[in-house]
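My questions all concern the structure below.
The complex appears here without one of its protein chains, the remainder shown in place.
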Amino acid sequence: MKRVMALLLVAVMAIACFAACGGKKSDGKIHVGVINNDPSESGYRTANVNDLKAMFGDGNTNNYAGQFFYSLKNDEQIEAAKKMITDGVDYLLLSAADTSGWDGVLKDAKKAGVRVILFDRTIDASADLYESSVVSDMAKEGEMAVAWLASQNLAEYNIIHIQGAMGSAAQKGRTGALDKKVADNANWNMVVQQTATWDANEATKIVASAINAGKSFNVIYAENDGMAQGAVKALDDAGISHGVGKDVIILGFDCNEWALKELKAGNWNYDGQCNPFQAQYLHDIIQKLEKGETVEKQIIMDEKGFDATTITDEDVKKYGI
Amino acid sequence: MSGVVPVAHARKYFFRDGMNMEKEVLKARNIYKSFPGVKALQGVDFTLREGEIHALMGENGAGKSTLIKVLTGVYTKDEGNICLDDKEVSIHSPEAAQKVGISTVYQEISLCPNLTVAENLYIGRDGKIWKNWRSMNKAAKQLLESLDIPAEPTEQLANCSIAIQQMVAIARSVDMKCKVLILDEPTSSLDENEVQKLFGLMLDLKKRGVGIIFVTHFLDQVYAVCDRITVLRDGKLVGEYLISELPRVQLVSKMLGKDMDDLSDIKSIAKKYDGEDSGKEIFSAHELQSNADIKPFDMSVKKGEINGFTGLLGSGRSECVRAVFGADKVIGGYLDKNGKRIKVKKPIDAMKSGIAYLPEDRKNDGIIGELSVRDNIILALQVLKGPFRPFSKAEAQKFAEEYINLLDIKTASADTPIKSLSGGNQQKVILARWLLTHPEYLILDEPTRGIDVGTKVEIQKLVLQLASEGVSVTFISSEIDEMVRTCSRLIVMRDRQKVGELSGDDVSQQKIMSTIAGD
Partner (left out) sequence: MKIFKKLIGSQIMLPLIALLVLVLFNLIWDPSFFAISLGANNAGDPILKGNLVTIFDYGSELAILAIGMTLVTAASGGQDISVGATIAIAGSVILRIIRGNEVNVDTMKAPLIVAFIAAVVATMLVGAFNGALVSFFKVPPMVATLIMFTAGRSIAGWINNYDNIYIGDPRFKIFGGVVPGFPVPTAIIIALVCMIVIALVLKFTTLGLYAQSVGINEKSAKLNGINPIFVKFLTFVLLGVCCAVCGLIQTSRLGTINYSNISLNIEMDAILAVALGGNALGGGKFNMASSVLGAYIIQFLTVTLYKLDVPSTAISAYKAVVVIILVVISSPVVTKKIKEMKSRRNAKEAARKAGVE
């Protein structure tokens, strides 16, 4: 009798576990948990968050039931991930605040049958713990910008290089390409290379300081739009012309809508995209996985670079964030 | 004063076998110390012998504190030398002083209130005892018992009375094998009973050969336990005397540098206020009660009258006047001014009604330490005047100078931070602050505590003079003779309750004692 009871108990527990851990929910929707950085991080992040919300959030047309969590802190993100796994989501979409510390929770996910897709940022974890990752190639962004700059065929490149927060992936990628070019070419000179830690006001001070010191330059390579704008403010105050056909060439990154407008107006010369529109990629991966197809471990997004002379109003609308 | 140890009792310990009372433990010679604008010590000599209790006397600013701070390494001397057991020592920090055997117990206890008695005895000292609580507690128990200190080693220090805390501090010093023990105003916050216990401990240490330097403002206490007296005045040595050779009156005149008016005459020379409204009740409290755990009480003060609250420490006398001033939260009763009810919820209400209050705890409730003497003087009047009409610097300076002169406040300038003044002068500044508001009713809670004889007399005289000009005063003092000298009516408190009122000839030491005791 006892044995029968025990068996019965085990059976009940197994069924309960199965119901909780696996399979689709009774509503027939695909349950997606999105863990992202906080939208206050940057304009880029806001666009990214909104894009994902439109795809997976309330009112979407693709049969997704999404839940979202935003934080700039790794441990809070991990806690949220654990909760989503317990909630029994089908897919966990993750843009981690920090590259490390995710091993444990991803193993839990695997055990529970939750499929993990990374976006925007990679992590230090065994590749079999996630299905795929959707990322930007920051180095390529830098290379595209530098290639564009080289195509301007200036006799001499005297560059003020304003860097982002030192050590960040975007800074490393965008700095690397330029550093290499300057080292390889005698007519490429680095006049000032300084970090403004993504802060526009610091960028203004750096450029103003260079102007006050009487340094001559004809290129400003800023690693995001805010800092490019800060640099432009210093030029404006000093009465130095900039943009298409003017004294100083301006390069920025991120494709803020207002930045693209500056581009369109010819005040800036180039803006490199850092693609925040990742929802479509994620959607495609999920659909493939649902059909049982295999997906690539790493998908590098297509990213554009806009030239002031060729940008259209449509581009501004479509790609501006 | 009652309950003083009979001198004969103290004498018993004076001559003892096997100890050389003439052996000099500590010799300080020709000590100089200056601060900007002040020559605090000018060639002072001081000698302490083995097993003696040596009183260091002097007015505020005479250099007592400075000398002690030089001896304990808080200040470095400018010139002179200090010998311990005939060897010259250099003392440049309190730690160094402790190492050579000079320990100090200050007025404000410098122990850790949230640790236990035993932990306080052994914390921060070398040796392994600190690592084992049980053996530490055992050692502590032995030490406390040997000194007859009624404290449990495991009790939290904050739960002990101030007297016990002080004794623990002394025990710590004794256990660290100190040769010289400095007690700086140890009795100022103790009641009579506790003082006796402390004296017992001091005499015990004396037997063990410890030299004790005793700083106090209580003359009775000096004559109860001390063997010798060294008197300082204006940073210079006046002289060293055997206690038997220096009667009180002479001691006081040496401290003041002049012959003092006979204290008992104060009252008789004071004029009575003789305005039209004399004898008219100006403020009266009815069934007043605050959240400071006092029973509801009635009280009144007449125009130009000095009344007082008396009672033992903790009897609720301070709490009563705090309730009148609105310093504690009033939870019952009311206050009348000239027969009409007034609302006093906060100190500012009382101030606006013409009440001023000099608090008991000068350091925590009175002074604003880092602010200048000038700002401290004008503060209350400024608050009364309102936030949008500040005094100009010139006006403030004028007020400050006026009162610095009037009360003879010893300060380098009106800009000096009040905390660098001596206790008595700080008290005068606080007094000046309230006098400047020209109050109708002045409450003085222990205005003479911890200050020297000369200033005490000055303050009492001032109080009498104010009353003769029509100011009503409530005066509180732990020294009953002061109360008798100044007050014409007394409210007696016991166990946080008003137990009687004395006036006329009943205002005498005898009668007060018996009322307090409840006979």
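Order as written gives the chain letters A and B; numbering starts at 1 within each chain.
In this section, a residue touches a chain if its C-beta (ideal position, glycine included) is under 8 Å from a C-beta of that chain, and two chains touch if they have at least 3 such contacts.
These numbers come from a predicted model, not from an experiment.
Of A:185, A:212, A:287 or A:309, it is A:212 that touches the chain left out of the display. If you put the hidden chain back, the residue from B:46, B:214 or B:357 that touches it is B:357. The hidden chain makes contact, of the residues A:103, A:156, A:237 or A:290, with A:237.
One chain is missing from the display, and on chain A it is touched by residues 38-43, 46-47, 49-50, 163, 166, 192-195, 197-201, 204-206, 208-214, 226, 229-230, 233, 235-241, 256-258, 261, 321. If you put the missing chain back, the residues of chain B touching it would be 34-36, 76, 78, 325, 327, 346-348, 351, 357, 359, 364-371, 375, 379-380, 382-384, 386-388, 390, 433.
Just so we're on the same page, only the chains that are shown with their structure count from here on.
Centroids built from CA atoms put chain B at 71 Å from chain A.
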